Structure formats: structure tokens, C-alpha cells
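Note that this complex is displayed minus one protein chain, with the remaining chains in position.
On to chain A.
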Amino acid sequence: MALPPPDPQFVLRGTGAAVHTLRFSCGGPEPDIPLLFSGSENGFIHVWNLKTHRVDTALDGHGRKSVYCVETMGGKDRLLSQGRDQRICLWDLAEGRTSVTDSVFTEHVGFCRCSLLKVAQGRWLMAMAARSLEEVQILELPSKTSVCTLKPEVGAKLGMPMCLKLWQLNCDSQPVLLAGYEDGSVVLWNVSMGKPLSQLICHQEPVMSLDFDAEKAKGISGSSEKVLSIWSLNEQQNLQVCKTHRLVNAGISDITIRPDKKILATAGWDHRIRIFGWKKLKPLAVLDYHTATVHCVSFSDHSNPRERLLAAGSKDQRISVWSIYAQT
């Protein structure tokens, strides 16, 4: 007899607008307070204190335009945020400061979240959708120099890039980019040469979100239809579909794989969060708490496995935080 799904451990209220993005920062040693960053539709980035369950600081840097991506850059003192005001802001939050140190004007009017990859101490690569409709630009941070622009060939008709993921197998290998496009295909790009390595049509509808497990060379993508697609990368750098999973209701806004690669969570348009086992995509749980579309899910980076949390932000302006499968 299966247990009923658990309730959230706690719920954070007070953003005042739909929550579009979440990022944990709990890796620091004591006495650092575990934090959760959330970006909302009213342009604010809230820094939640996970001990008191209250907002510590509210950052206003995007002119009240929706913030749809928030990333930490090695710790909780440096933050990157992307908003609908076509800017990416870099924040300095050390010692109580709340200032924008730098910003990049992307001229991108879509919703494609940028992707960060740390390549060396103090140096990151950032992939973002650029001004031109189908292009992805790779910048180096903090210097903001352009590394390359990834342009699909003429007539490819991929549409806008919808989601990006930069990764490299280990510190010495070449960084590669996985990009999901509006026509339902996922393309693997070689960043240094600026050329596509492989293209796979995973969905009939735009790819809404994807995540990739570099160790197993396996990835998963979700779209606005009822299918989740799992694909893998073989030695010749070719993408192949491994399997597909049919969902009860259509529409996935976000997918994320837990850092220990054991489970993954999907945020659905049907207000539900689904948990699957990553090995075989076995459905494990359906968490039904929110009353509107769930926009984002994120796993925490606690060093102690038992404290691991899952957070989900929704259009109903609440952030639910769950402790699920933390014992394994």
C-alpha cells in the first residue's frame, strides 16, 4: 500500500507576484545561513532565509520587469539575474551589499534562460539567446567578451532557442552547449568551433526545458505536449532518443535533475510537480499543492544529504519547499 504523497515542508509566501525562477545557495559551512533566491514577475529578486522562512532582502534591478532567471556564481555573494528588460545583471551581495556591479544588454525579447558554466577560477562562460531570432551567443564573464555566436544554417528553421545548457565533461574537455528550439529539436553545439555537432527532433512542439547528466551522457527534455523525451549522447557526439514518457496532462515548464543524479523533478502546467527516478524514469510521486501553473523547480545544494530540499515556484505566487527522498 503506497503512502500518500508528502506535504510540503514549508511554504514561502510574500513575493506578491508569480514566481518564475528559483536558486538555492545552501552549500556554505556553518554559520552561513541557507538561502533561496527567487525571481518574480514584478521584477524583484527575493532572498529568502531558510531558517526564518522570511525575506532577508529584496533586490530591484530590472525596472519592475519580470525576472525569469537567477543563477549563483560560486556562492551566495555573487548573483546573476536575467529579466524581461533585456538585461542580465551581475550582483555583489557580500557583506550586506545589494548593488549591481555589471550588466549585459542582451536585446533578447524572449524567455530563454541563460546558462552558466564555470571554466576556471573566477571565469565563467555564459550562453544566452541573442538579438537575432535563432542565434545563441556565448560570452565570457566577467570580461563580457564574446566567445562565439552559434547560428543555425540558413533554412534550418529551428525557431527561437527556448532553453540552454552549457556543460563540459571535466575541467579539461571542450565546453559544449545543448540548446532546445522552438521547432522541437535539440541541437548539440561545439562552442569553440561554433558548429553544430548533432541535431535531434525530440518533440512536435517547442522544447520548454531540458536538463543533462554529463556523467551518463543522458538528457531529458519537456515540451508543451504530453511527452517527456529522454535522449543520450554517444561517443560520436550524436544525439539519439532513448525513450519517451507520456504524461497525464500536457505542458512542462521546467525540468531539473538532482545533483546526485538519482531523481528528477518536473514542473507542470497542470499545477503538479512530478518526481521520477532518473535511472529508468520510474514515476515516483506527484506533488499536488499549487493552484496554478508551476513555473520552476530547483533542488538544493546542501552538503548534508539529509537536509536536501526541493523548491517549486508557481503562478499562484507561492514557493513550496519539500523534503523528498532525502534519506537515500
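As a convention for this text, a residue touches a chain if its C-beta (ideal position, glycine included) is under 8 Å from a C-beta of that chain, and two chains touch if they have at least 3 such contacts; residues count from 1.
What we mean here is this: contacts and distances are computed from a predicted model.
J.: Which of the following is the UniProt-recorded protein name of the chain this complex doesn't show: "Lipoyl amidotransferase LIPT1, mitochondrial", "Mediator of RNA polymerase II transcription subunit", "Telomere length regulation protein TEL2 homolog" or "WD repeat-containing protein 75 isoform X1"?
T.: "Telomere length regulation protein TEL2 homolog"
J.: I'm checking contacts with the chain that's been left out. Which of A:Ser132, A:Ser146 or A:Gln204 qualifies?
T.: With A:Ser132, A:Ser146 or A:Gln204 as choices, the missing chain is touched by A:Gln204.
J.: If I consider the whole complex, including the chain that's not displayed, which of A:Leu93, A:Ile138 or A:Ile263 touches that chain?
T.: The one listed residue touching the chain not shown is A:Ile263.
J.: Among A:Gly14, A:Gly63, A:Gly122 or A:Pro283, choose the residue that contacts the chain missing from this document, as touch is defined above.
T.: A:Pro283
J.: Which residues does chain A use to touch the chain missing from this display?
T.: Listed in rising order, the touching residues are 1-6, 157, 183-184, 200-204, 227, 229, 232, 240-244, 248-249, 262-263, 270-272, 277-280, 282-286, 288, 325, 328.
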